[in-house]
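For this view, one protein chain was removed and the others were kept in their places.
In this document, chain identifiers A, B and C correspond to the written order of the chains, with residue numbering beginning at 1 in each.
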């Protein structure tokens, strides 16, 4: 067993310095606050600044190989991720999962046109999967596309699309054949400026607007915008969704846990700092243990992935572990603050301007979205453990 | 609202004194230890002593009105229950639930013959309901009875029968008509000395033998031993089972919680008495709160019962609340003891001779038997909350 | 044995429910979720006519209760107010009314209590400097001054202080804990509305800077307030538990209905056993919370010997159950529960605020543990 990350050789110091200088020089000054999760600016000017930043990053050759043709060695990739992460700047905008779909199933023209433009920040993408009546049950989606000459005419309604209000393209799933369930679904590239596309930003319980509803009314999509084959949409998306579920939380929750320690030092309980209270210590330690295990589960998944041994229960495991720990830590952060836990962003007395309150509310995005944790447990039980399938409708 | 129990008037002091004197004089000296739950002696001599005790109690007019024709006023009943409870002596042996069935559905002859003999300790009863393949799913029982002249011939296997090894009669359910589910089940009075009845004591995880398997091989039961009508068995039992579920735990768990406090005073944690540890205090307090609420839920059920407003979810609520709290308290009692929590009955170092270890193991009888807590939750959801029924088979 | 509301109390609940459905349903909260005040004074005044502020006040001050157990009447009302997340100062009004009724002299009852009972004047209750429940957290000092006292310091988490006509202030005088009445506006009193997680109610920070209080605005002798403060804390906790149980009840109804209506995989999600069992568990918690709140009210009303234990039990259990129920309800609602426009988050936010105000669960649990220790003799 070995999970140590090799030291970056000193010869890369110059590369790190150049990345750092680039970030210093080009980091966008945004109005939006840094918050937990996948958050979207309110202000279109922030979006312009972010586009300019991603373009500059790409032009300077600092784009991540995950989303571009850049050739970086592992040390460079690591330095890049570390420095950009530290500065809190993105490497790509919108929902980039379509990239994987295009790489695996797209035509050469699609690859040549879309992939570089995702990397350069020229194109922002949104994902048009969920529907009001098809949340966790994606296979029951009702958006319809009928072939009409050289285009599909699509009608329906999508929801939970991040970045849609600022997106150029949408990664759309629609039913093109009258079959039940996953068969008959087709994946499309949708130009968001097409006539008949209406985007309505959706305000969430956090008070912010990180998702959208998208209405599709007789929208024509040229047949060349199908990803893969018609009716193959389910296969196209399965890979990208699994990636979305498995990718979260492999870092551990150290930052939030350090936050708990700091709150517990600053808050009194029964006249003494809360950090001296046995109940507080035991609770924080158990969170810390689960956070450390989260990281070890990340090693587990990486090892299985490298050996091509990932099973259908592995991404659900990671997703449940991360999302429930994340929820519980943030919830505990509130109760640990005592009455001040009931403050929120904007109050001068609020701890870190209400960061944990926002993170607590946003935490439900992780337990509900991307396949609710209930669905994840079904996947573990039925596909991982081989328990008999539930009757479905 | 009023839940106060009226004071017992001083005029009853004499009655209490007489009960106390009777208990002093007749209390049986048993070899069996007092333990949590419904426990059965290992030693037949204990059984003889207990029979003699119940008979003497009944002869002296101190039998509880629940199981006899005795006329006691509420103060007398209360005094009797208090004094017998304090002395740890029973008022009836075996499983007396058949009494309710006979009272409601029995013939006059059955009432006249059986009821007084239950009260007098002459007859010990066992309940022959559960089967190896029909645990929580009682309606699927497979013991068969076919009518043959003036008797039913019964074949099958029963399990989880308390007191069967010492019982004179069994309260038996068997399928007499070839219908699925609850229809076609008949309730019988089985003379345990009938040819073809074999009782095998069943040792449980506690190491004690409080239950039995009972094998029925061509056992003839006279038709006059049917309780109610043939095929009516389900209705006959429903009442008594609900009574069994609802009756437990209405007292609260004060004694166990006082035990936790005493353990926490006697045990060190990080060099200080565990009772000074914040985590211990918070945990014990939450158990205490739930125990107090258990008592209040008892008031709730008593009030609803008096108003004939009990719903199908009420007994399950009480059963789940009691059985899970009971399990958790006893489990915590073990961990609170530190390493000594891993001792057991018979070791001189074991706290109260392993009382909590036994109670922890026995606690699963309450979460599994009498309709498992999973079944209780189904009842709450489907019959209490009106959620759609699960597909069954 | 009767552990249920009597006929009159049920009638009171029905009347109140109808009134609120008409005058202050859940939807009435929407326009004010992000404004500085959520109090509709007309509704409050009419509520006062229905007895919202009357239960703990004597008839001579326009008070009067429905039963012989006014605190039980009060939580019957509280449940109804909780169902619609009513934002107004029901809790502090009754705490102040009770304190004035028990500790005020005739003039004080006439001048301060009666208008409060009639709904004409709004009272706010300044308890501690940080919103915690211990009297040791009182952060207003009372210094003897010409003709009375001078108040300096602050109180936080004062419900609707920005809308109040007078304050009842817990303060620390040289003689000990003292209660003082301060009419508003008053020179030296500053009120700032806190920005809170709960979008329905408004809590304030109130600052005192050389605020003059005349002797006749003190309740009882300086330094004599400790018993009153303890009573206020218990009462607040019980009223809050009643409101919380009402909110739990309503949210649970919404969630069960959602589980029956929402179809996924061709079936109502409420037909899935995992959802069923979670709803069963939530119902158990709701019934447990209700039993805890009712028993605490009863114990306080009848001054039962275990009333402190009963209040601490409700204080600890109801808060955690309400928070648990709100979180799980949001999860069962799925995506729509995550939207601003659905009401689930309003219940969740309310539950999270309730959890930490008037003594958080760990405070009540610690109190219960102390009482338990005193009860448990060595074996």
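To be clear about the criterion, contacts are C-beta pairs under 8 Å (C-beta built on N, C-alpha and C of every residue); 3 or more make two chains touch, one makes a residue touch a chain.
Quick caveat: nothing in here was measured; it's all calculated off a predicted structure.
K.L.:
Given that one chain is not shown, which residue among A:52, A:112, A:223 or A:258 touches it?
P.N.:
Of the listed residues, the one touching the omitted chain is A:258.
K.L.:
With respect to the chain omitted from the figure, which of A:8, A:30, A:235 or A:293 is a touching residue?
P.N.:
A:293
K.L.:
Pick out the residues on subunit B that sit against the missing chain.
P.N.:
130, 132-137, 140, 159-160, 202-205, 207, 269-271, 279, 327, 331, 334-335, 337-347, 349-350, 354, 357, 360-361, 364-365, 367-369, 372-374, 377, 390-393
K.L.:
Residues on subunit A that touch the omitted chain in the whole complex?
P.N.:
The missing chain touches subunit A at positions 1-4, 257-258, 261-262, 265, 275, 281-282, 284-286, 288-290, 292-293, 296-297, 299-300, 302-304, 306-307, 313, 317, 320-321, 374, 376-378, 380-382, 384-390.
K.L.:
For subunit C, which residues touch the unseen chain?
P.N.:
Against the left-out chain, subunit C lists 272-274, 276-277.
Throughout what follows, only the chains that are shown with their structure count from here on.
K.L.:
Return the distance between the CA-based centres of subunit A and subunit B, expressed in whole Å.
P.N.:
Taking the average C-alpha coordinate of subunit A and of subunit B, the gap between them is 54 Å.
K.L.:
For subunit A, which residues are shared contacts with two or more other chains?
P.N.:
279, 391
K.L.:
Can you list the residues of subunit C that touch 2 or more other chains?
P.N.:
In subunit C, 267, 275, 362, 366 touch at least two other chains.
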